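A single protein chain has been removed from this complex, and every other one stays in its place.
Up next is chain A:
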């Protein structure tokens, strides 16, 4: 009886210690992750107003505005037809050139039919096509139909960046040792980055067309691997306060989190004023965001931004 009792007590003590160790580990690991995160990934911020006025005159800034033109590469499939239609009706109107690339043709909507079921192969074909048809467009934005993008804010972010330098921007994630840009929050590539990518596509060793059969990487990770071989690394797009501009979640879920984390300062603690993307929103929510971004505003508050972007022709929801 005694030995049973003492065994029980011993067990309890061991159990308690075990639990403590687990919980302490649990609370420590996110912190260590954060530290390494800050150390390793690169940050890209937009030029501040002061910087802009310091480096460029007003007319030069206007000139920059005309040069920053974005080619939107939107990867669609007939199975998400409603999202596809929503993107056509909403944010893609603000791209200088919006091209829809589909896996198979749809009778309802027009797109460039790549006739390719494999996601990675399809992305390669789309990027190749975009590169060949770029014209004088020097920036490429790859998105899915579940993404909502504010192209003007993207342009502001890349305003002072030279497209002849390799840029690969978005929301950076880590997978083991690989830093990659998440697909659903949009991928930004400069002309130079895309050029290097197209070249490395021809190298079957480094960048095979059919991903390794045993271990199929998602297309966004594949992209990062191929780009890494060409010396292009993923960078995180942030605002002046270090807040991420590319979001792979809906605005509602970000606000719900902020209500829990910053109950007295929900909106400030949530999302950037100049956010570039949100992801996963329903088509209706995307229409509401269109209204919220381009139309709804309080009278009498002006931001004399150094760039001017105008509403697209033949549209009534912006």
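In this text, contacts are C-beta pairs under 8 Å (C-beta built on N, C-alpha and C of every residue); 3 or more make two chains touch, one makes a residue touch a chain; residues count from 1.
Basically, contacts and distances are computed from a predicted model.
Novice: Hey, which one's the missing chain according to UniProt: "Myotubularin-related protein 7", "N-acetylgalactosaminide beta-1,3-galactosyltransferase", "Metaxin-1" or "Potassium channel, subfamily K, member 15"?
Specialist: The chain we cannot see is recorded in UniProt as "N-acetylgalactosaminide beta-1,3-galactosyltransferase".
Novice: Using the document's definition of touch, tell me which of A:120, A:183 or A:294 contacts the absent chain.
Specialist: A:294
Novice: Given that one chain is not shown, which residue among A:23, A:53 or A:133 touches it?
Specialist: Only one of A:23, A:53 or A:133 touches the chain omitted from view, namely A:23.
Novice: Pick from A:49, A:79, A:115 or A:210: which residue touches the chain that isn't shown?
Specialist: A:49
Novice: For chain A, which residues reach the chain that was dropped from this view?
Specialist: Residue positions of chain A that touch the missing chain: 3-20, 23, 49, 58, 65, 94, 150, 152-153, 155-156, 251-252, 255-256, 258-259, 263-264, 266-267, 270-271, 273-275, 283-285, 287-311, 316-318.
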